[in-house]
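Complex shown without one protein chain; remaining protein chains in place.
Here the chain labels run A, B and C in written order, and each chain numbers its own residues starting at 1.
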C-alpha cells in the first residue's frame, strides 16, 4: 500500500498547488491524506477548501489546533471523512480516527495533538493506548500535531513497534529526519507545509513580522507567492512500513 | 569562503562523531563553527568538551539556552572563541559575536536567542540592528537559537538582504528547508543535532519518555547509540551567499 | 497627597459601579487613577468607556495587555491622559508614564508589563531604571501589570526605596498583602478587578467555563451581575508613602 500524506495545506497557494499537482500523481498512491487545518485562508477548513482538496484526490482531511477556526467544520466533521485530534474531551464533535481501505487492506488513521506549548488536552499517550486496544487494522498511521520536537519523538518511541508510522505536523517546516525507529515504526518529525515558503510559516511577511516588532496584535494574512507541495510518502507492505521519504514539488 | 556549521553537539555521541569525522573533511572548509550548548553530557560546555571540539577542527563554539548549565563556561567565555546569545542583558559574561578571518576575508558570527516559548531576553530584532550598525565584515552569519518556527522565519526575513545567512538551532531536528530568501540571504530553520538520533532529541528514550508518562521529574541521561553528524554547509563568495545545504554523515 | 488607584474596570458592571460610587468619594482624594484595559466590554478602551471614567472623576487611565483590543485607543493615547505599558518597543503609539499635579506636589505614574506567562516586551527592570534616571517627581507610583506573583514581587523589591509605591494589576483578583517593603516602598500584588465578582475574572461563567471543558474557542462575554468597586488607597506625605490599603465598595 502506498500512502501520501500532505502537510498543512495553507490558504489559496496551498489549495492551488494541491489542485495543480496532485491529480498528476494521484494514481501512484492507494491513499492520500492531507492536513487541512489552514486551508480556509489559513484559519480552519470550510466547505469550499474541503471540496477542493477532495476533488484533487484527497481521501481524508485531518485538522489540528486550528480545527475550530471556521464554523463550517462542524458540518464537515459530521458528514465527511474529516478527523480532528483524538485527545479532545469526550463529547467533542467529530472523531479522532478513520479507517480507510485500499486493495483489500485497511489503514487506521489517527490524529493526536501535543500539549507542550499548546492547549491542555487529554493525555495523548493514554488516549492512543485506548484506541489501539480497540481498533485493529493492517496498518496504523498516527499524525502528531505538536509544537515541541521532544513530545513528537516521545510519542513516536512510545508507539514504536505498535504502529506503522508516526508523522508530525503543525510547525509548517519539513524536517530532514525521516527514519525507521529501532522497533520498526516509520517516523518524521514534521511533514512541512504545503503553501508559500517565501513567508513566515505561510503568513504574509510584512504583517507577521510586525507582530514581533511591535508586540501589538496584527491582522493575519496568508502569503500569496509561488507554492511548494510538501508531503511524505509511505510504502507499506506485509503489515509493515517499508519506506518513508519526503515528496516535494514546486510551482513552476 | 566555505563554512561548515555543526548543529547542537549532544553529549558523548556528539563529541565522538565530531572527532571521528570532522578531521577527514576539515580541509574542505575555511571555517568550522559548532553549537556546543549540549556538549557536556547534554548540559552546557565544559573544558573537556570544548577541547575535543577544538582539536577536531572547530574554530568557534556557540551556546544557547543551556549556556550556563556547566560552570566552566564562564572561564571559556573569558578566554576562548566561545559565543553566547547576543541578546542577554548588558553585563552578561562573554560576548554574543565573534569575527573570524579566512583567506583574507572576514566573517562576523552572531548568535541570538528567540523569546517565544523561551525565556524573556532582550528583543533579538533590535539587538541585531544595533550590532549590524556597528560591526562590518565581508560575510555575516546569524545563528537563531529558538523554538518557534515563526520567530526563526520572522528574524530571517527581517535580516534578508542584510546578512549572508541565518541558521536556526535548538530543536535538535534538522529541517528540509535550506533556501535563499527573496533578497538573497541563505536560510535554514534548523541545522539539527549532532548526536544519537535513536533518542528523544538526544536524551535517553526510557527516562525522557517517563517525564511525559508520569508528569513527574526524571533524571536526564543522554542517549548512547550510533551518532549522526548534522551540519549545514555554506558557500560564500563575492560578499554573497552562493549555496546552502545540509551535510550529514553517520557512524558506521 | 491621597491617591486612589482603581483596579481593572471590567465592562458595563465596572463602568456602572465607578459612575455610581466614585463621585461620592472623589473629594477625599487628590488624584484618581483607573486601569481601563477591560472597560470596553472587556476588550480595551473606547471613547465611550474612557468618557464615563473621566466623568466619574478619574484623572488618568492606564491600560495593559488588552490595550490594543479596541482601535479607538490610538486616538485616546494621542490626545488624552491615557498610559500604556512603558516597556513596549520605541515607536509604540502613546506613552508609558504621566505626570500629575495636586496641591503643589507632583506624582509620576508609570506602567510596566511583566513578561512571565505574557508576551516578550522589553525588560521592565532596565526600562524603569532609564525612566527613573530621567524623570523626577515628589512621588512615583508604578503599576506592574503582570501574571506571575514572583515577577511582581521581584520588581517591587528592585524598586524598593526608589519609588513611593508599586501596585499590581491584571489577575483581576485583589490580594491581601498590602504592605510596606523593607526600604519603605508601599506594595500590593494586585488591586483586583472593579466589576462583577460572580464571574470568571469578569467573564460570563457559562461561556468562560466552556473553554476549559471543551478545549475549543468560545465567544467572550462579560458577566452582568452586581459589581464590586476594588481600589487601593495610598496616603503619601513628605515625599514618602504613609499608608496603603484596599478600598472596597459593593453595589446594593
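Keep in mind that, in the parts below, contacts are C-beta pairs under 8 Å (C-beta built on N, C-alpha and C of every residue); 3 or more make two chains touch, one makes a residue touch a chain.
Since the structure is predicted, the reported quantities are computational estimates derived from the model, not experimental observations.
For the options C:16, C:70, C:84 or C:172, the residue in contact with the chain missing from this view is C:172.
Mapped onto subunit B, contacts with the missing chain fall at residues 67-69, 88-89, 91-92, 119-121, 213-217. Annotation for subunit C: contacts to the undisplayed chain at residues 117, 125, 147-151, 153-155, 157-158, 171-177, 179, 181-182, 189-190, 192, 197-201, 203, 205, 208-209, 211-213, 246, 248. Seen from subunit A, the chain kept out of the figure touches residues 89, 115-116, 120-123, 126.
One rule holds for everything that comes next: only the chains that are shown with their structure count from here on.
Each chain gets one centre point, the mean of its Cα atoms, and the points for subunit A and subunit C are 43 Å apart. Taking each chain's centre as the mean of its C-alpha atoms, subunit A lies 29 Å from subunit B.
Multi-chain contact residues, meaning those touching two or more other chains, occur in subunit A at positions 213.
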